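Left out: one protein chain. Kept in place: all the others.
By written order: A and B. Residues from 1 in each chain.
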Amino acid sequence: MKRTLTILIRNPLSLLGLTLVALVVLSALFADFIAPFPEHRGAVVDFANFNRAPEWPYIFGTDLVGRDLFSRILYAYRISLLLGIVVLVIAVPIGVTIGLAAGYLGGWTEFVLMRVTDVFLSIPPLVLAMSMMGLLEPTLTNGMLAVTAMWWPWYTRLVYNLARSEREEGYVLAAEVIGAGKAHIMFREILPNCVPSILTKMTLDLGFVILIASSLSFLGLGVQPPTPDLGSMVADGSKYLPDSWWLTVFPGLAILVAVFGFNLLGDALREILGAEQ
Amino acid sequence: MSPVVRLLVKRLGISLIVLVGVSMLIFAIARVIPGDPARIALGPNASAEQVEALRDRLHLDEPLPVQYGYFLADLARGDLGVSLYTNRPVMADIAQFLPATLELIIVAGIMMIGIGLPLGVLSARYRGSWVDNGVRLVSLLGVSAPSFVWAVILMLLFAFFLPIFPIAGRISDAFAVPHATGFLLIDTLLAGNLRAFGSAAWHIVLPAFALALSGIGQAARLTRSNMVETYDKPYIEMAQSYGFPERRIARRYAFRPSLIPSLTIIGLDFAAMLGNAFLVEAVFAWPGLSRYGVAVILRKDLNAIVGTVLVISALFLIVNIVVDLLIAFINPRIRLSQRAS
Partner (left out) sequence: MTAPTLRIEDLVLKFRTYSGMVDVLHGISLHIQKGERVALVGESGSGKSVTARIVLGLLQSLRTARISGHVDFEGRDLMAMHDAERHRLRGTKMSMIFQDPTSSLNPVYTIADQFREVLSRAEPGLTEAAARQKAVAALTDVAIGEPERVLDSYAFQLSGGMNQRVMIAMALANEPSLLIADEPGTALDVTVQAQTLRLMGELVEKHHTSVLFISHNLGVVREFADRVYVIYKGRIVEHAMTRDLFENPRHAYTRALMSAVPRITGGGIPEIDDASPDFLAPLIVHEGCAEPGAPV
C-alpha cells in the first residue's frame, strides 16, 4: 500500500490526479469552512448581487438569485461524492456477487444471470437511468437508485470474465478436492484475485458516476433546487449564454476537474496493479 | 455453415431474447411507478369518467402479465401506442425523429474512428515523446467531461466568441429540402442542392464533434494501449529484426492485431453515444429522438417512453452485433476456427 502511494507520487500525471481528487474530497468534506458564503447552498436570495461576473469576493461570480457560485460548487461536490460512494457501495457488492456466481457455478445459473445482466447492459447507460428517473420522483435517493441500477452489470461482467478463467486454475481445483463449499470458493478463493481489477474500476467509476449524475441533472432528472448540483447549474446557466458565461463554464469545469482527477488516478492504479500481475 | 454465419445467428438469437427482456423491464418499470398514468396524461381537470375510460382503453386495471400480452400483440402489428405528448402514434414520432439522431451518431462515429484511431497510432509510435503525452492528456480530458459540458464549451468558443458555426438546428431555415431518407446530408445531395448540403454539413459539425469527443478520447487511448502492448509482442521484434521499415511495422504489423481488442470497446462507445446524444441534442436544439425521449420522460408519457427505449436498445444491440461480426472478420482465429495439422 505504501509502495503504491510512493509510485503514485513520483509520476507527474498520477500526482496531478491525486491532487485533484484530494482537492475535490477536501472541498466536499470541509465546504462549511472553505466556502465564503456557506448559506448560499440553500434557498437564499440576494438580488443586489445577482448575476455578477467573477470578482472578489464572488470568485466564480453569482447566479441569478445572487448566490455565490464558488460556494455552491463546493457543496455540489459534496452531493456528487456522496452519490458516487453510495452507488458504488451498493452496486459493487451486488454486481460482484452475481458475477462470481455466474462465472463459477456455470450451467443454468450462468445462463440466466448473464442474460439478465445482458438485458441491463443492452440499454445504453444513460437511457436506463433517465427512464427510471423520469418515472420516479426526481430526488437524490431516487437518483442513487437509478444510477445503481445501471451500474452493477459492469461489475458483473468484469468479475464474470475473471471468475470464468480462474475457475480452471489449480487453487480452485485444490479447494474443491478438499471439499470446500461453493460460497467459500467464490468469496475466499476467487474473489481475492479479482480485487485489484475491482479496485481500479471503482476508482475510475467514482469519476464516471459523477459524470452520469451530472448528465441526469442536466436534463432535469436529478436533484431539485435549491440543492446545488453541478449538472443542473450548467443547465440553468446555458440559457444565458454567452453573456453570463460563468454560470455554465465554472460548474462545467468543476465536473471536468473532478472526473479528470479520478481518471488520472484510476489510470495510474491500473498501470501499477497491472504491472504487478 | 461458415463460422461467421453461425456466430451471426447465435448473436441474433441472444439479442432477441435480450430485447424481449428489455421490453419486459421497461414495461414493468413504466407500469409500476407511483401515480396514475391516465390521470397524469389527462391532466387535473379531467373528470373521473374520462380517467376511467382511458384506464380501460389502456388496460391499466388488468394484471401486469395481461397488459404485457396486449403490448406484445400491438408490437407485432407495429403499433407502439399513441403518444400522449404529441397525440400521434409513437411509431410515427419515432420515424420522424430517429433519422436526425442516427445522422448525428453516424457522423460522430466517423469522427471517432477517423480521428481517434490515427491519434492512438501516432501516440504509440512516438511513445514517451511529447506527442504521446499530449495526445494522452487531451484524450483523457475528452473522456473526462460529459458531452453537454463539451457541447457548451464548443458552442461558446466556436458559435459565439468565434461565430464560425451555427448555434442550433439541423439546417438553415432558408432551405426547404424534400424528405426522402430523413438524413439531411443525403437528402440534400439527392435533391441536387449543394448549398443546402453545405448548410446541413455545417450545422452538424459542432454537435457531432461534441458527441464524439468522449469517443475520440477513448478510441485514442485504447488504440494506444493496445498498440503498445502489441509492440511488446515477439512477432513485432521479429519484424524489426528483419529490418522492416518502422512505418510499415506500425501500419501493417502492429495495427491490425491491436485493432481486435479495441473493436469491442469502440463498439460499446459508439453505442454509448446513443445515450449521450440526449445531452448534445438538448444543448444544440437538435430535433432528434433523444430530445423527444427527454420530453416524453419528463411528461411520463408511457407509450412513448417504452417505444423510445425499445428502439434505442434495439439499435444498441444491432451495433454490437455489427461490431462482433467485424471482429470475427478481422480475426482469422475466429474466422477459420479449425486447426490444420
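The criterion applied here is as follows: a contact is a pair of C-beta atoms (placed from the backbone, for glycine too) under 8 Å apart; a residue touches a chain by one contact, two chains touch by 3 or more.
Computed from a predicted structure; not experimentally measured.
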item	value
Neighbouring displayed chains - absent chain, whole complex	B
Omitted-chain contact residue, chosen from B:Phe197, B:Tyr253 or B:Phe316	B:Tyr253
Hidden partner chain, touching residue among B:Pro63, B:Gly78 or B:Gly128	B:Gly128
Full-complex contact with the absent chain, from B:Gly78, B:Pro163, B:Gly192 or B:Pro332	B:Pro332
Contacts of subunit B with the absent chain, listed as residue ranges	128, 233-235, 237-244, 252-253, 256-257, 260, 330-333, 336, 338-341
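In the analysis below, only the chains that are shown with their structure count from here on.
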item	value
Separation of mean Cα positions, subunit B and subunit A [Å, integer]	22
Subunit A residues within the subunit B interface of the complex	13, 115-116, 118-120, 122-128, 130-137, 207, 211-212, 214-215, 218-221, 231, 234-235, 238, 241-242, 245, 248-249, 252, 255-256, 259-260, 263-264, 267
Complex contact set, residues of subunit B against subunit A	14-15, 17-19, 21-22, 25-26, 29-30, 33-34, 137, 140-141, 143-149, 152-153, 155-156, 160-161, 271-272, 274-276, 278-279, 282-283, 293-294, 297-298, 300, 305, 309, 312-313, 316-317, 320
